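All protein chains of the complex are present and in place, except for one that has been dropped.
Just so it is clear, A, B and C label the chains in written order, and each chain counts residues from 1 on its own.
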């Protein structure tokens, strides 16, 4: 599925928030996807210095969208939920999503977010949040409004 | 409730993500809160140029936390869900939260996110997302790890 | 909207679970619906004698479906969530739902469940649970399998 990951990496780069966050697509094929992002203390924290819940949601929602996209093409998030089960502290974060059911009208995805402790590798990944998302396939590609106005 | 809003504005400024996003606390008293944030195309968009779902979640989760804090003091988000009901397009976004039930162990909050169309005022606010959050009161203030290490 | 409520009462009677539970449709028009059900200790309780969470979900999901049906016709529940905010104790229960957004592919509904204390009227209704549902419009009426096989 080289094509799927290539297309999804391109979508990832077309999202200004993902570029700002430094989200990187590490896997995207067959209903599964993986994202990685480095922690930045200066603009990603909540009041206690953990990763902000919005960033947790962003990673879970984004990886869910990419997992769905491997089976359903362009999708839009319709609903998602997040369980914050441990303080999100780490030098980097890894989000993994997998399609539970790809229907014609709705794609259901489950996702997990792991924190990578300072000075450790993947063997030390710790589950910090879980999520569920429902994505709706988009028939036609929605043009980016700003790009359209520049055209 | 001048003190509540003052304390919550201070918490808001202590979160690096909220400073980056330019979130402003407009109201926080009696179980209700309101946040405002200006749209920035260059770092807040998803692939189609709408406000990123992570930003939608961040605003809903943050306003829910502030609504809860007016009744329960320091809280941590435990669970939240988001319904994306219309494309989140606007020059600014307004998030409003209200406590549904403040229990001893859990505070339930409902929230809405509105988009302010370009060139229009509050009378034109359009509902773009709804959310629900469960927050858990924190007995002791969690020191900010990075700040602690600098001390 | 006499027709809507008549059609929805007929749907309600066609569901064997709703007949068993004694659910009654009290309102169904313009994106809103109301259901009532009497408490029965002998077959509706959880271990502590409160209304079972499944019954709470059933009432919230059902009223959400009827609220959606007033605007979208036949629908199927796709996702729903329930917050149990107070012990569900009462002689009767009242569920109210209202459409938040009726889209072409998905209808978003918010709902509340109230308990009516023993010996009191509607003025004493107490909020015991809140819910959110996403319903998907069904193009064609799904025949009841058992009814079809009997035909």
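Everything below uses one rule, namely that a residue touches a chain if its C-beta (ideal position, glycine included) is under 8 Å from a C-beta of that chain, and two chains touch if they have at least 3 such contacts.
Nothing here was measured: the structure is a model prediction, and the numbers come from that model.
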In the full complex, displayed partners of the excluded chain: A, B, C
Among A:12, A:27 or A:81, residue touching the chain not depicted: A:81
Sole contact to the chain not displayed, among C:26, C:52, C:105 or C:120: C:52
Contacts of chain B with the absent chain, listed as residue ranges: 78-79, 81, 105-106, 134, 136
Absent-chain interface as seen on chain C, which is shown: 11-12, 14-20, 41-49, 52-55, 57-59, 61-62, 76-84, 89, 142-147
Missing-partner contacts on chain A, residue numbers: 81, 83, 85-86, 100-101, 103, 108, 110, 127, 130, 132, 134
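Simple rule for what comes next: only the chains that are shown with their structure count from here on.
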Topology of the chain contact graph, where touching chains are joined (line, ring, star, complete, other): complete
Classification of the chain B:chain C interface as same or different, half of numbers criterion: same
Euclidean distance of C-alpha centroids - chain A vs chain C, Å: 34
Cα-centroid distance, chain B relative to chain C, in whole angstrom: 31
Residues of chain A whose C-beta touches two or more other chains: 78-79, 81
